[in-house]
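Structure first, then comments.
What you see is the complex with one protein chain gone and the rest in place.
So that you can tell them apart, the chains are marked A, B and C in the order they are listed, and the count of residues begins at 1 in each.
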Amino acid sequence: MKRVLTFIVTACILSGCSSIAVLNPKGTAGEKQLDLLLLSLLLMGIVLAVVFTLFVRFLIKYREKPGEENEFPIQTAGNKKLEISWIVVPFIIIIVLAIPTFATTYELDEPYTNDKKPLIIEVTGEQFQWSFYYPEYGITSTDELRLPVNRPISFKLTSNDVIHSFWIPQLGGKRDALPGKENTLRLKALETGTYDGKCAELCGAEHALMTFDTIVENKTNFSKWIENMKDGEKDG
Amino acid sequence: MKKENDHLTKLSIMFVTMIILTLIAFYLVSSDWISTNVLPYVLLFFAVIQVVIQLVLFMDIKEKEGRYRITSVVGGGFIALLTIFFLALLKM
Amino acid sequence: MQAPAEEKLFSDKQAQMNILAFWFLIGAEVVVFGCLFGIYVSVQELTANGPGPKELFNLSEIIISTIVLLSSSFTCALGVYTLKLGKKRMTFIWFLLTISLGIGFVFLEVIEFVAYVGEGATISTSAFLGAFYMLLGTHGAHVIFGVVWISMLLIQLVLFGITKDTAPKLFIASLYWHFIDVIWVFIFTVVYLLGKV
Partner (left out) sequence: MDSILQYFRTLPSDIILADISLVIITIASTFLLTKYKKWNWLWSWITSTDHKKIGIMYLFVSFLFFLRAGLEALLIRMQLAFPENEFWVFQGERFNQLTSTHGTVMIFLVATPLLIGLMNVIVPLQIGARDVAFPFMNSLSLWLFISGGILINVSFIAGGSPNAGWTTYAPLSLKEFTPGPSNTYYPIGLQVAGLGTIMGAINFIVTIIKMRAPGMKFMRMPLSTWSMLITSVLIVYAFSALAVALLLLTFERLFGTVILSSSAGNPLIWQHLFWIFGHPEVYIIALPAFGIFSDVISTFSKKKLFGYTSMVFAIILIGFLGFMVWVHHMFTVGLNANINVFFALTTMLIAIPTGIKIFNWLFTMRGGSIRFDTPMLYALGFIVTFVMGGVTGVMLGSVPADYQYHDSYFVVAHLHYVIIGATIFGVLSGVYYWWPKMFGKMLNEKLGKWNFWTFVIGFHFTFFPMHIMGLMGMPRRVFTYPEGEGLGWLNFVSTCGAFLMGIGVFIFMLNIYITTRYGKSVQLNDPWMKRGRTLEWTIPSPPPPYNFARTPIVTSGEPLWNAYENRKENIEFEGEYEDIHMPSSSSLPFFMGMAFLIASFGFVFQIWWLATLGMLGVFMTMAIRSFQNKNGYSIPKKNVIYHDKGVGY
């Protein structure tokens, strides 16, 4: 099954869909979400195929032919077996989708244990910028998020004014930044590179411009950046 | 005429019951008679009794077309409870 | 005067439809007050620096207004009872008593609110007080509306007597009044009593 899905993804990428961020994840959370997306897409593809096949077949076969205008087709009230089948089959499909959904939901909700040494980043949204505070290093950056590759990260999200939503499509799904409340988003970046980050919840006039760059770097470059930032703060 | 007098007696008894329930509830809160863990449920139970008295006796919910009347109120109550439950969860 | 039997008074199809429609309105009102209670419950503890339920409420005053409103519900029931017997005079008296008690209740509530505001507990002091005033205010507005409505019907009762038109109207108003009382039972329990627990 997984192989088929991988094939679809590969085909998609080859045909130029690599720009579809969600289908091309570079983070742990994003990967799990993609698995679910593909699973649900597959299941729903089956449903669509069945419905459209019946649809087209019935339309062609039972259209009114010339001369039939005054005929009375046989009236059928229903069919127990058929009706039960389209209660049971969708139910099974839903169970198949629900189980991994539940598992992944709890998995993504699970806090990191301390031995995983998660990097904690305190993210604050305000109209219309993001600031990232790294308590481990005591530095703050604005509209630019630097992450070390392959290290678990725990974002602590909050807001200074209205509701924002923190989203880096290629790393993983979003989480709202609520004023007066703290939300947590956990993920791990798996590849170096620059990814777009956005605000996904309408937050005012410049909502569309409330973006940030996410730069995932290897350990040395990340440390270098930390040092630079620290120097910068001292100078400032 | 007897039937009507019966109704009148019933109304009066129920009215007195409601007043008594209210007073008991009031007393329970001002004394430490029941532990505070249980007390809210006792008080809510009293409230529900009073509501049932009002609906059945004063408002004739079971009379003509009672099933529609009951459906309407029970449906509303269901949605109200759902709302209260999830709004109360926000406290956490 | 010959007493019209109950069946005749409410047998009109339109009257029955009105009563049924009113029950669905009650269903809607249940949700309205359910949501208001929901808001209240969820912000109950957000008292900011203002007073909380324990400091604010004085139960012995509340018990008076509770008894006043419960009694009005009883007199209202008696009003419907005499209405069904076709006794115009008694009906008038019972309903008049009902609205007088209703006015008394509103009066007590206004005094209560004025006292709270005097203590600095206004609608914008805290979320708790906001929700409190919203819930109680909506209920109070219902009582006032009921008083005006029943007064209107009493005028009609005097002018036209107990007829196929006035009787169902009074009956529906009585349903409304009992419903207000039902809501008060919950307000009394959830807001005042549980606030003190």
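Assorted remarks:
In this text, a contact is a pair of C-beta atoms (placed from the backbone, for glycine too) under 8 Å apart; a residue touches a chain by one contact, two chains touch by 3 or more.
Just so we're clear, the structure is a prediction, and the values are computed from it rather than from any experiment.
In the full assembly, the chain not pictured is in contact with A, B, C, by the touch criterion defined above.
Within the set A:Q129, A:N183 or A:N221, the residue that contacts the chain not displayed is A:N183. Across the entire complex, the residue among C:T66, C:T98 or C:S126 in touch with the chain not shown is C:S126.
Touch with the chain omitted from the figure is made, among A:W130, A:W167 or A:W225, by A:W167. Interface residues of subunit A with the unshown chain, by the touch rule above, are 19-23, 29-30, 32-33, 36-37, 40-41, 43-44, 47-48, 51-52, 54-55, 58-59, 62-64, 68-79, 82-83, 86-87, 90-91, 94, 97-98, 101-102, 104-106, 108-109, 127, 159, 161-163, 165, 167, 169-170, 172-176, 178-181, 183-184, 196, 198-209, 211. Mapped onto subunit C, the interface with the missing chain covers residues 13, 16-18, 20-21, 24-25, 27-29, 31-32, 35-36, 38-39, 42-43, 46, 48, 123-124, 126-127, 130-131, 133-134, 138, 148-149, 152-153, 156, 160, 165, 169. On the side of subunit B, touch with the chain left out of the figure occurs at residues 65, 68, 72, 75-76, 79, 82-83, 86-87, 89-90.
Simple rule for what comes next: only the chains that are shown with their structure count from here on.
If touching chains are joined by edges, the resulting network of the protein chains shown has some other shape, matching none of path, cycle, star or complete graph. By number of C-beta pairs in contact, chains B-C lead all other pairings. Distance from the centre of subunit B peaks at A, each centre being the average of the chain's Cα atoms. Between subunit B and subunit C, the centres computed from C-alpha atoms are 15 Å apart. Interface residues of subunit B facing subunit C in the complex, by the touch rule stated above, are 4, 7-8, 11-12, 15, 18-19, 22-23, 25-26, 29-30, 36, 39-40, 43-44, 46-47, 50-51, 54-55, 57-59, 64-65, 68-69, 72-73, 75-77, 79-81, 83-84, 86-88, 90-91. Within the complex formed with subunit B, the subunit C residues making contact are 16, 19-20, 23-24, 26-31, 33-35, 37-39, 41-42, 44-45, 59, 63, 66-67, 70-71, 73-74, 76-78, 81, 85, 174-175, 178-179, 181-182, 185-186, 188-190, 193-194, 196-197.
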